[in-house]
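With one protein chain withheld, the remaining protein chains of the complex are depicted in position.
Every chain is named by a letter (A and B) in the order it is written, and numbering of its residues begins at 1.
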Amino acid sequence: MAMRFEHEFTVPVPIEQAWSVLLDVERVAPCLPGAALEASEGEEFAGRMKVKVGPITVTYRGTARFEDVDKDAHALTIQASGKEARGTGTASATVRARLSPGDGTTAVAVETSFNVTGRPAQFGRGVMQEVGAKLIDRFAENLAELLTEPSHEPAEPEPRPAQPAVAAVEPTAATMEPTAAEPAVTGPPVTGPAVTGPAVTGPAVAEPVAAREEERHLVAVPEPEQLPAGTSRTSRTADEEALDLLEIAGQPVLKRLAPVAGALAALLVVIWVIRRLMR
Amino acid sequence: MSEIDVGVVAEQIAESDQISEPSGAPELGRPRRRKEDGRLLTGRTRWTDNLSRPGLLYVTFLRSPMAHARITRVDVSGAIGLPGVVAAFSGRDFADEQGSLPCGWPVSEDIVIPDHPPMAVSEVRYVGEAVACVVATDRYRAADALEAIDVEYEPLPAVVDMREALSPDSPKVHPEGNKAFSVKIESGDVEAAFRDAPVVIDRTYVQQRLIPTAMEPRAVMAETDGDSYTVWSATQIPHILRVMLAVITGIPEHKIRVIAPDVGGGFGSKLQVTAEEVLCLLLARRLGKPVKWTESRSEGNMTVHHGRDQIQHVRLAADADGRIRGLRVDLLADMGAYLMLVTPGVPLLGAALFNAIYKMDAYEFGCTGVFTTKMPTDAYRGAGRPEATFAIERTMDELAAELGLDPMEVRRRNWIRHDEFPYTTVSGLTYDSGNYEAATDRAMALFGYDKLRAEQADRRDRGDPVQLGIGVSTYTEMCGLAPSRLLGEARYAVGGWEHGSVRMLPTGKVEVITGTSPHGQGHVTSWSQIVSDALGVPFDDVTVLHGDTAVAHKGMDTYGSRSLVVGGVAVLKACEKVKEKARRLAAHLLECSPDDLEFHAGAFQVKGTEQRKTIQELAYAAFTAHDLPEGAEARLDSDATFDPENYSFPHGTHLCAVEVDTETGMVKIRSYVAVDDVGRVVNPLIVEGQVHGGIAQGVAQALFEEAVYDADGNLLTTTMADYLLPSAADLPAFVTDRTETPATSNPLGVKGVGEAGTIASTPAVVNAVVDALRPFGVADVRMPCTPERVWRALEGAGR
């Protein structure tokens, strides 16, 4: 089951700053909830990710390798793949990210395609698509927030009122092909992957909300009324254990994970690859 | 002395015996309750999964999550050493002995039959293909241990869509390409028929992929005593399986015994030689221990062969009055990843039936079999004939709509009249008998056709949100597979005969051995009725043995509505041989000429006298052999094989009324009438059951069922939450009736009924749905006609 997402957002920091943050694995990795690094060996990096949705639990182990990191173009492409720790299913991802300089800002374009096989891909009733979309969204949101931070030091989680906190990241495209050659089923795009959960506390953000709101790049929003009321994020606390998304935030946020999320384990590992390149 | 003794013994037997009511009225045509049911309904069953052997081990298979991938590494070592795990193997471990699963129907010279290892060795080509297995002391441990096997795949592109598969730049499923075969049949001058035709109907229909869903999942058990092998399997074809297992594994055929114990339905899905059957046998040989595998439902949805999956391009040329000039059919048939037992033959089983009951001078049929990275397709109830019937019956409705004629009127103008039988059709089949007028008239009367049409008009006038649609299906099919000669011409690997044996036991009871392998059809009951009439023995005095190659030594098994037409007749023929032997013995004992004897109510009587010998007395006399005619053997037992000269052609008229909620798209069947002509009826109750179940299964294709793969080849309908089967709650009370036009190709006059309902009902339902929507500008709805599809069709037509 393949899904493809595009995100575009603009962060109010210069491109070199954003680029360096993007390559700082220890800070970027926790943007993906529920993930943990296990080992890095040679060119390969290994991680795991535990996803819980109600009683459903799927744990993936993944490895990744980079295909291209272009410092001059501020672009990178990563191929990653993971396997279920207890099942036969697999997950793979290709992430293409490109930064473009603005006037003291940086436009970030992330294109993610991932593919999940095995029981999670066969778990019907459409759970997977929706959850996959939400998870990717969450990752992009967290990434946007991270890139926005002025400091390279991890910010201490600090309670904030439940209101729009960071640049709302809009999915610019979301496609999936649940069936072959069947217009009735493949027709409309999936429900907007906007995060609809209650806004939760997150670290303080430097920029005023309104400023960034204007910088949203809305290319296509499947369900206009589904614009996020606010963004929420999970803690970026490093955690050696696989994380239960529910527990990270201390309250139910982003629980809407599906097995699909495992594909993102790969995405996480991707970042470690970059880190290695920097050494 | 012997005479007196025999009489006494026979009397004692008769008195001491349980029921043995004397046979009065003929058994044929009696709605006997099934002998099988008491045991089946009270749980005293012998499903393969119920069976055990001392020291039995359990097998589980690790299955590919990828639709298409190279296997770069399989490491089973993690499983070995886990508690209870006896062994674990990859495909490579069996590469030298597992052979290739057979295709028994190479339909053309140019057919590509790829190697099909039971356990994948280097490449997987559909989700669910076995790549490794675990053998453990219980099934829980076996399942747990699968998680410890490590497989590395190098993904290859999935090939899911048939049309894309045929494009030159498509990824290849097999190195030979994605085209399995192509076949063309032509009869008459098709060009001329279409040239200047006043009306040409051009339609494309999609036969969606279906999952057969027998009540009993598959199960296999195998054991060896070091010399010979026994395989128990939930199969429809123990005899064919035995031959194939011998060919595949090299184990001599006489060292293999195959047993099909109680089998809970098949619908063609158990007409197969499966990877699991081969591998269980090989595992029993490798380990020297009995092993068993039972599939789960979700495993079965992935790996039981699927059915249908064709794209049908149909063009029909007609005159302005609706008379058909010619027909062109182009099929794409999805083979899936491999050719299994009769995979390529399935679409061709319908090749001669697109012209159906209609007269025409020109016909052209083409079919291309296409490989995709999906579960192979193969026989599913009707196998080729439902597809053909759907295409022509839908098209006849479209022709009627085009001409503004009543759909039944168009059919009447084209069908073969009763007085024209026997009739050789444009596709070359000779229909021996039929009476389409009678069945249709009866159905129309039961349905209240005119009244429903009036109500339909009224609802249309009122703009009722709930619209009424009326669907017609006047079908015929081709049963009684089959004349071996014709099967040979069609390149089918085996014959179509059937075998029956009748053993007269000393106490006068009768043991029938049939080569058919019932799995829900009620052969024990029907064969008992045939034998009861033929030999004049009580119905309850007959037992029927089947499904064990050590007991039923010859047989071609059960599929394609063939059992009664071929196997039932073989039993009848064996009874006739018994009677001939008994007549000679009776003449000897009664000291008369065989010609002086008349057989009546189970006894030979000297014409014009009271002197008689019952068949039971004669059985005992043969057993004692104290006084036999010169040269006679000490038995009345007889065998017969029967190979019909022609197929049989059941037909009928099905009418369906649906209510379509145009706001939601929901389709509800309001009434359904089926009048079938299946020839002479042995047991009306069983026929009724077959018709009801058949209609339900056909309705299911029309409205509910579809196996869905995503673009990457993942099967999305692995559970019953997503693969929707209708239950009794979703179906109306069917009104059924019969006309009876005996078949002339067999002495019983029977035609077969196992698939009729499924073949007839699908187009009846879809025609009704389209009929309801036609005023809105809708000309077709793809199956299954789900509420969403109906709603979108209405939205798309702009209402």
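Here is the rule we go by: a residue touches a chain if its C-beta (ideal position, glycine included) is under 8 Å from a C-beta of that chain, and two chains touch if they have at least 3 such contacts.
Note that contacts and distances are computed from a predicted model.
Asks: I notice the complex is incomplete. Of the names "ABC transporter ATP-binding protein", "Carbon-monoxide dehydrogenase medium subunit", "NADH-quinone oxidoreductase subunit H" or "Sulfate adenylyltransferase subunit 2", which is the UniProt protein name for the chain that's not shown?
Replies: "Carbon-monoxide dehydrogenase medium subunit"
Asks: Which residue, B:Q605, B:T717 or B:S761, contacts the hidden chain when the whole complex is considered?
Replies: B:T717
Asks: Using the document's definition of touch, tell me which of B:H68, B:R139, B:H499 or B:H546 contacts the absent chain.
Replies: B:R139
Asks: Considering the whole complex rather than only what is displayed, give the residues of subunit A touching the chain that is not shown.
Replies: Where subunit A meets the chain not shown: residues 53-58, 86-87, 119-120, 123-127, 129-131, 178-179, 184-185, 187-188, 190-192, 196-197, 223, 225-226, 244, 246, 252, 254-256, 259.
Asks: Pick out the residues on subunit B that sit against the missing chain.
Replies: So the residues of subunit B touching the unseen chain are 139-140, 143-144, 147, 296, 298-299, 663-664, 666, 703-704, 708, 716-717, 719, 721-722, 724-727, 729-730, 786-788, 791-792.
The rule is short, and it goes like this: only the chains that are shown with their structure count from here on.
Asks: Approximately how many whole Å separate the CA-defined centres of subunit A and subunit B?
Replies: 51
Asks: Spell out the residues on subunit B that touch subunit A in their complex, using ranges where they run on.
Replies: 62-67, 127, 146-147, 151, 153, 155, 160-161, 163, 298, 708-712, 714-719, 721-722, 782, 786, 788-789, 792
Asks: In the complex, go through subunit A and note every residue touching subunit B.
Replies: Counting only subunit A, the residues touching subunit B are 1-2, 86-90, 92, 115, 117-119, 121-122, 124-125, 177-182, 184-185.
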